[in-house]
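Pasting in a structure now, in C-alpha coordinates, and then I'll have a few things to ask.
So, chain A:
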Amino acid sequence: MARIYIFKRFERFWHWSQAALIMFMLATGFEIHGSYALLGWQKAADLHTTAAWTLIGLWLFAIFWHFTTGEWRQYIPTGKNILAVMNYYSVGIFTGAPHPFRVTQLSKHNPLQRLAYLLVKLFINPLIWASGLAYLYYNELAATKWAASAGLSLGSIALVHTAAAFMMLAFLIGHLYLSTTGHTPLAHIKAMITGWEDVESDAAAVTK
Partner candidate 1 sequence: MRTGIFMAALMAAMLLAPAVDAASDPGSAKLLKSTADHSQFKALQQEFNSGPEVTKACLSCHTEASKQLHKTEHWKWEYRNAQGQLLGKKTLINNFCTTPVTNEAACNICHIGYGWKDDSFDFTSEVNVDCLVCHDSTGNYRKPAGLAGNVVTKEMEFPPGSGNIIKPINLKKIAQAVGKTSRDNCGACHFYGGGGDGVKHGDMDSSLASPDKALDVHMDALGNDFACSTCHMTQGHQVPGSRYAPTAQDKGEAHLRGKAYKTNPTTCQACHGQAPHKKIAKLNDHTDKVACQTCHIPKFARGGIATKMSWDWSTAGKMGPDGKPLTIKDAKGHPIYTAIKGDFVLGENVVPEYLWFNGTVTYTLRSDKIDKGKEPVRINHFEGSAGDGKSLIWPVKIMRGKQAFDSVNKTLIVAHLAGNDDTAYWTNFNWEKAAAVGMAAVGEPFSGKVDFVKTESTWPITHMVAPAKDALRCHDCHASGGRLEKVRGVYIPGRASDHAGWLDTTGWAIAALTLLGVLGHGLARVLASRRNK
Partner candidate 2 sequence: MKGKFTLGVLTLMLSAGAMSAAQAYDGDWKRGRIYYRQVCTVCHTTELKKAIGPNERTQAEWAAFFKNDKHGKGKDTVKHFFSKQYRDSIKATNAAAAKFAAVPDNELLEDVKAFLNRSAKDGDAPAGCS
(Lines give C-alpha, C1' and ligand atoms only; values in the text may rest on other atoms or scores of the structure.)
Protein backbone atom coordinates (compact mmCIF):
# COMPACT_ATOMS: atom_id res chain seq x y z
CA MET A 1 0.00 0.00 0.00
CA ALA A 2 1.03 3.56 -0.69
CA ARG A 3 -0.66 6.91 -0.19
CA ILE A 4 -1.20 9.59 -2.71
CA TYR A 5 -2.54 13.10 -2.18
CA ILE A 6 -5.55 13.48 -4.43
CA PHE A 7 -8.05 15.84 -2.77
CA LYS A 8 -6.61 19.32 -2.27
CA ARG A 9 -7.58 21.49 0.61
CA PHE A 10 -10.07 23.67 -1.23
CA GLU A 11 -11.63 20.65 -2.86
CA ARG A 12 -12.21 19.01 0.48
CA PHE A 13 -13.60 22.16 1.97
CA TRP A 14 -15.89 22.57 -1.01
CA HIS A 15 -17.02 18.97 -0.89
CA TRP A 16 -17.92 18.86 2.75
CA SER A 17 -19.57 22.24 3.00
CA GLN A 18 -21.53 21.42 -0.12
CA ALA A 19 -22.52 18.08 1.35
CA ALA A 20 -23.75 19.72 4.53
CA LEU A 21 -25.62 22.42 2.65
CA ILE A 22 -27.29 19.98 0.31
CA MET A 23 -28.47 17.74 3.11
CA PHE A 24 -29.72 20.74 5.03
CA MET A 25 -31.50 22.09 1.98
CA LEU A 26 -33.13 18.75 1.33
CA ALA A 27 -34.36 18.69 4.91
CA THR A 28 -35.69 22.25 4.89
CA GLY A 29 -36.84 22.02 1.27
CA PHE A 30 -39.14 19.11 1.88
CA GLU A 31 -40.51 20.88 4.93
CA ILE A 32 -41.35 23.88 2.76
CA HIS A 33 -42.90 21.47 0.32
CA GLY A 34 -45.16 20.30 3.13
CA SER A 35 -43.84 16.77 3.52
CA TYR A 36 -43.38 17.17 7.27
CA ALA A 37 -43.05 19.81 9.98
CA LEU A 38 -39.71 20.11 11.70
CA LEU A 39 -38.37 23.63 12.17
CA GLY A 40 -41.60 25.42 11.41
CA TRP A 41 -42.38 26.72 7.95
CA GLN A 42 -41.03 30.20 8.33
CA LYS A 43 -37.72 29.09 9.77
CA ALA A 44 -37.37 26.37 7.18
CA ALA A 45 -38.02 28.85 4.37
CA ASP A 46 -35.65 31.43 5.85
CA LEU A 47 -32.83 29.00 6.34
CA HIS A 48 -33.41 27.32 3.00
CA THR A 49 -32.95 30.67 1.29
CA THR A 50 -29.84 31.52 3.29
CA ALA A 51 -28.36 28.13 2.57
CA ALA A 52 -29.15 28.56 -1.11
CA TRP A 53 -27.20 31.80 -1.31
CA THR A 54 -24.34 30.22 0.58
CA LEU A 55 -24.27 27.31 -1.80
CA ILE A 56 -24.34 29.61 -4.78
CA GLY A 57 -21.40 31.52 -3.35
CA LEU A 58 -19.55 28.30 -2.75
CA TRP A 59 -20.22 27.17 -6.26
CA LEU A 60 -18.91 30.33 -7.79
CA PHE A 61 -15.64 29.70 -5.97
CA ALA A 62 -15.67 26.06 -7.01
CA ILE A 63 -16.25 26.86 -10.65
CA PHE A 64 -13.40 29.34 -10.56
CA TRP A 65 -11.21 26.76 -8.88
CA HIS A 66 -12.09 24.03 -11.37
CA PHE A 67 -11.17 26.18 -14.31
CA THR A 68 -8.01 27.77 -12.92
CA THR A 69 -6.63 24.43 -11.78
CA GLY A 70 -7.80 22.49 -14.81
CA GLU A 71 -9.55 20.07 -12.45
CA TRP A 72 -12.67 20.33 -14.58
CA ARG A 73 -11.02 17.74 -16.81
CA GLN A 74 -11.69 15.18 -14.09
CA TYR A 75 -15.30 15.15 -15.19
CA ILE A 76 -14.80 14.57 -18.89
CA PRO A 77 -16.72 11.39 -19.50
CA THR A 78 -14.96 8.36 -20.84
CA GLY A 79 -16.29 5.04 -22.08
CA LYS A 80 -13.02 3.33 -21.44
CA ASN A 81 -13.25 0.72 -18.72
CA ILE A 82 -16.79 1.70 -17.88
CA LEU A 83 -18.07 -1.80 -18.41
CA ALA A 84 -15.32 -3.20 -16.26
CA VAL A 85 -16.26 -0.81 -13.46
CA MET A 86 -19.90 -1.72 -13.74
CA ASN A 87 -18.93 -5.34 -13.71
CA TYR A 88 -16.89 -4.75 -10.57
CA TYR A 89 -19.75 -3.20 -8.62
CA SER A 90 -22.21 -5.86 -9.65
CA VAL A 91 -19.97 -8.94 -9.39
CA GLY A 92 -16.34 -8.33 -8.52
CA ILE A 93 -17.05 -6.51 -5.30
CA PHE A 94 -18.65 -9.66 -3.90
CA THR A 95 -15.95 -12.05 -5.05
CA GLY A 96 -13.07 -9.97 -3.76
CA ALA A 97 -11.83 -9.03 -7.23
CA PRO A 98 -9.58 -5.96 -7.43
CA HIS A 99 -11.10 -2.67 -8.51
CA PRO A 100 -10.43 -2.30 -12.22
CA PHE A 101 -9.72 1.41 -11.83
CA ARG A 102 -6.53 2.89 -10.43
CA VAL A 103 -6.85 6.25 -8.75
CA THR A 104 -4.23 8.79 -9.83
CA GLN A 105 -3.95 12.50 -9.29
CA LEU A 106 -4.73 13.10 -12.92
CA SER A 107 -7.67 10.80 -12.86
CA LYS A 108 -9.24 10.53 -9.46
CA HIS A 109 -12.72 9.40 -10.47
CA ASN A 110 -13.58 6.12 -12.10
CA PRO A 111 -15.59 6.31 -15.32
CA LEU A 112 -18.85 5.68 -13.50
CA GLN A 113 -18.14 8.44 -11.01
CA ARG A 114 -17.21 10.81 -13.82
CA LEU A 115 -20.53 10.19 -15.46
CA ALA A 116 -22.53 10.49 -12.25
CA TYR A 117 -20.84 13.69 -11.10
CA LEU A 118 -21.12 15.19 -14.54
CA LEU A 119 -24.82 14.46 -14.48
CA VAL A 120 -25.13 16.18 -11.12
CA LYS A 121 -23.13 19.17 -12.26
CA LEU A 122 -24.63 19.65 -15.65
CA PHE A 123 -28.16 18.55 -15.07
CA ILE A 124 -29.44 18.31 -11.48
CA ASN A 125 -27.60 21.32 -10.12
CA PRO A 126 -28.52 23.74 -12.90
CA LEU A 127 -32.08 22.52 -12.70
CA ILE A 128 -32.24 23.14 -8.96
CA TRP A 129 -30.55 26.49 -9.27
CA ALA A 130 -32.58 27.82 -12.10
CA SER A 131 -35.87 26.62 -10.68
CA GLY A 132 -34.86 27.77 -7.19
CA LEU A 133 -34.00 31.27 -8.31
CA ALA A 134 -37.16 31.42 -10.37
CA TYR A 135 -39.06 30.31 -7.27
CA LEU A 136 -37.40 32.98 -5.13
CA TYR A 137 -37.88 35.73 -7.68
CA TYR A 138 -41.23 34.57 -8.94
CA ASN A 139 -42.86 37.96 -8.45
CA GLU A 140 -40.28 39.75 -10.56
CA LEU A 141 -40.39 37.01 -13.14
CA ALA A 142 -44.16 36.93 -13.34
CA ALA A 143 -44.14 40.66 -13.99
CA THR A 144 -42.19 40.17 -17.22
CA LYS A 145 -43.97 39.86 -20.54
CA TRP A 146 -42.02 36.77 -21.31
CA ALA A 147 -43.28 34.87 -18.28
CA ALA A 148 -46.83 35.87 -18.97
CA SER A 149 -46.69 34.69 -22.56
CA ALA A 150 -44.98 31.46 -21.54
CA GLY A 151 -47.74 30.87 -19.02
CA LEU A 152 -45.13 30.40 -16.33
CA SER A 153 -46.74 29.65 -13.01
CA LEU A 154 -45.34 29.24 -9.53
CA GLY A 155 -46.80 25.74 -9.55
CA SER A 156 -44.76 24.70 -12.60
CA ILE A 157 -41.59 26.21 -11.16
CA ALA A 158 -42.19 24.41 -7.89
CA LEU A 159 -42.78 21.20 -9.79
CA VAL A 160 -39.39 21.37 -11.52
CA HIS A 161 -37.68 22.36 -8.29
CA THR A 162 -39.24 19.48 -6.40
CA ALA A 163 -38.42 17.00 -9.15
CA ALA A 164 -34.79 18.12 -9.11
CA ALA A 165 -34.76 17.79 -5.34
CA PHE A 166 -35.93 14.20 -5.60
CA MET A 167 -33.12 13.50 -8.09
CA MET A 168 -30.64 15.04 -5.70
CA LEU A 169 -32.01 12.91 -2.89
CA ALA A 170 -31.61 9.74 -4.92
CA PHE A 171 -28.05 10.77 -5.87
CA LEU A 172 -27.23 11.49 -2.25
CA ILE A 173 -28.38 8.06 -1.09
CA GLY A 174 -26.36 6.31 -3.79
CA HIS A 175 -23.33 8.50 -3.21
CA LEU A 176 -23.36 7.98 0.54
CA TYR A 177 -23.48 4.25 0.07
CA LEU A 178 -20.79 4.10 -2.60
CA SER A 179 -18.47 6.06 -0.33
CA THR A 180 -18.31 2.93 1.82
CA THR A 181 -17.07 0.69 -1.00
CA GLY A 182 -13.37 1.42 -0.66
CA HIS A 183 -10.93 -1.26 0.44
CA THR A 184 -12.27 -0.61 3.90
CA PRO A 185 -15.74 0.90 4.49
CA LEU A 186 -14.24 4.19 5.69
CA ALA A 187 -11.34 4.40 3.28
CA HIS A 188 -12.95 6.79 0.79
CA ILE A 189 -14.39 8.94 3.53
CA LYS A 190 -11.02 9.23 5.20
CA ALA A 191 -9.48 10.19 1.90
CA MET A 192 -12.08 12.88 1.43
CA ILE A 193 -11.21 14.23 4.87
CA THR A 194 -7.43 14.02 4.79
CA GLY A 195 -6.88 14.24 1.05
CA TRP A 196 -4.70 11.09 1.07
CA GLU A 197 -5.94 7.95 -0.59
CA ASP A 198 -4.41 4.51 -0.04
CA VAL A 199 -3.60 2.81 -3.31
CA GLU A 200 -1.92 -0.44 -4.33
CA SER A 201 1.84 0.16 -4.39
CA ASP A 202 2.31 -0.64 -8.04
CA ALA A 203 -0.29 1.93 -8.92
CA ALA A 204 1.56 4.49 -6.84
CA ALA A 205 4.62 3.76 -8.88
CA VAL A 206 2.70 4.46 -12.06
CA THR A 207 1.68 7.84 -10.71
CA LYS A 208 5.29 9.03 -10.36
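Keep in mind how these were chosen: all candidates are chains of the complex that A comes from, given by their letters.
Note that a contact is a pair of C-beta atoms (placed from the backbone, for glycine too) under 8 Å apart; a residue touches a chain by one contact, two chains touch by 3 or more; residues count from 1.
Because the structure is predicted, anything quoted here is derived from the model rather than measured.
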Candidate number, among 1 or 2, whose chain touches chain A in this complex: 1
Complex contacts: residues of chain A adjacent to candidate 1: 32-35, 37, 40-42, 45, 49, 89, 93-96, 138-139, 142, 153-155, 158-159, 162-163, 165-166, 169-170, 173-174, 176-178, 180-181
